[in-house]
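Removed from the display is one protein chain of the complex; every other protein chain stays in position.
Our next item is subunit A:
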Amino acid sequence: QRSDVMRTWRAAECSSCPPVRNHERLQTAAVCVVGGGPAGFYTAQHLIKDVQVDVYERLPVPFGLVRFGVAPDHPEVKNVINTFTQTAKHSRCSFYGNVNVGKDVSVAELLRSYHAVVLSYGAEGNRSVGVPGEHLSGVYSAKDFVGWYNGLPSCRELDPDLSCDTAVVLGQGNVALDVARILLSPLDILKKTDITQPALEALAASRVRSVLIVGRRGPLQVACTIKELREMVTLPGTRPEMTPSDFEGVKDALKDLPRPRKRLTELMMKTALERPGEKEQERWNSASRVWGFRFFRSPVEVLPDAEGKKVAAVRLAVNRLEGSGEGAQAVRSGDVEDVPCGLVISSIGYKSLPIDAGVPFDSRRAIVPNSMGRVQQVLGLYCSGWLKTGPTGVIATTMNNSFDTARSLMEDMDSGKLDVSAEKPGSLRIRALLEEKGVEPVVFSDWEKIDSLEVRRGEARGKPREKLLSVEEMLAVARS
């Protein structure tokens, strides 16, 4: 009788009923998402149309790199938090923070308790430069430096020494430019952002006046995008310093470039080769800080000071290019040059780490092997975000990527490849397991207490929020 009714009402006018798409089966389907950042939330957003979604996150606070990666002076990029909040508060979505998947609960247990599990835990590691001296004091990964000024609890103790004149950033992507910009931004700008108070104080006392952004290849291969470059070019109190000879031959290549690369290259060339307008020249003349791209340079060693503990210089090998465009290769020419500096920040890429022995992991590419988000070897297991494709792309990229995985998952539910007919215990079972271990999840309304406190604290200082900096503080507020 039920299925007759379903057929009759397939084209129902009654719009309060869920669309009849395996309505009955999907009513009880439950999916678990591991990772509460953009990938996790965008995947959940697509799935909650039909199924229950529980999002597990290791930290007490949600939003991942939107909170800890996006630069403090890019608040509009963080507006996406409103979308994620709406998803989290949807009746078919539950957020469980303070749960460490892989330690507090295994992926196998999640697979037993849910119809499907989507791994969206991103890339918390970083690619190592792999040169001697990399572990000297004064050398940091961009991941840690950014985590430090953005309040990532594990980076709280970084305490970078900003008493030197010159900082060298290795890598020429958007994160490298973020680091350079935060190092050189006027305090007037920074103090109105959600940068952490300790970072603000450290930057106020900073003596860094020159930032070199070093890349293996040339202007046509930079990985950054035009918005970030424009921000550097127009950064108050600074002037750009580039090497005109690095741009030989670039003008001729312009006409064949796709639009984004062309516009980016034109801006770089203009900055490096053309005389600035009057106002800009004035700004450059009165600038006390300088930045520039150093092209065709690969780090080969980080050189220590006399005591052998801290960085004093970076030894760079000079390259030439073989080939052109995106596929051009940097080949050592045999020359080296030493650049004195007191701070080295390597920004050559994030890297995903394996979470659990039960999950296949491709250590060469540092991703979970998958086909359109489906982890082939494990039925019911999926991945989305950087864990799926590698750590490249902005929020929009991750959005598309996550919607794709959600689509694969829904296809599998519809086709019966994923059997959703049997009910699964979902969060009831997982919460019981966690309770046995003494782990108390932080639910979304607990996060809202933290959120509210951070915003109130920020108001007192003219900042959008003053972030809590430790997991202990976050949990204390969550439980209050």
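Going forward, a contact is a pair of C-beta atoms (placed from the backbone, for glycine too) under 8 Å apart; a residue touches a chain by one contact, two chains touch by 3 or more; residues count from 1.
The rule is short, and it goes like this: contacts and distances are computed from a predicted model.
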Quiz item: Which one, "Ferredoxin-2, mitochondrial", "Fructose-bisphosphate aldolase", "Signal peptidase complex subunit 3" or "COMM domain-containing protein 9", is the UniProt name for the chain you do not see?
Solution: "Ferredoxin-2, mitochondrial"
Quiz item: Quick one: which of A:77, A:158 or A:469 touches the chain that's been left out?
Solution: A:77
Quiz item: Hey, which of A:154, A:174 or A:197 is the one touching the hidden chain?
Solution: A:174
Quiz item: Which of A:376, A:392 or A:421 touches the chain that is not shown?
Solution: A:392
Quiz item: Which is it among A:39, A:99 or A:224 that touches the chain not included here?
Solution: A:224
Exercise. Extract the touching residues of subunit A with respect to the undisplayed chain.
Key: 1-2, 5, 8-9, 12, 14-19, 24, 27, 45, 48-49, 74, 76-77, 79-83, 85-87, 89-92, 173-175, 223-227, 230, 258-260, 263-264, 326, 349-350, 372, 389, 391-397, 399-401, 403-404, 448, 451-452, 455
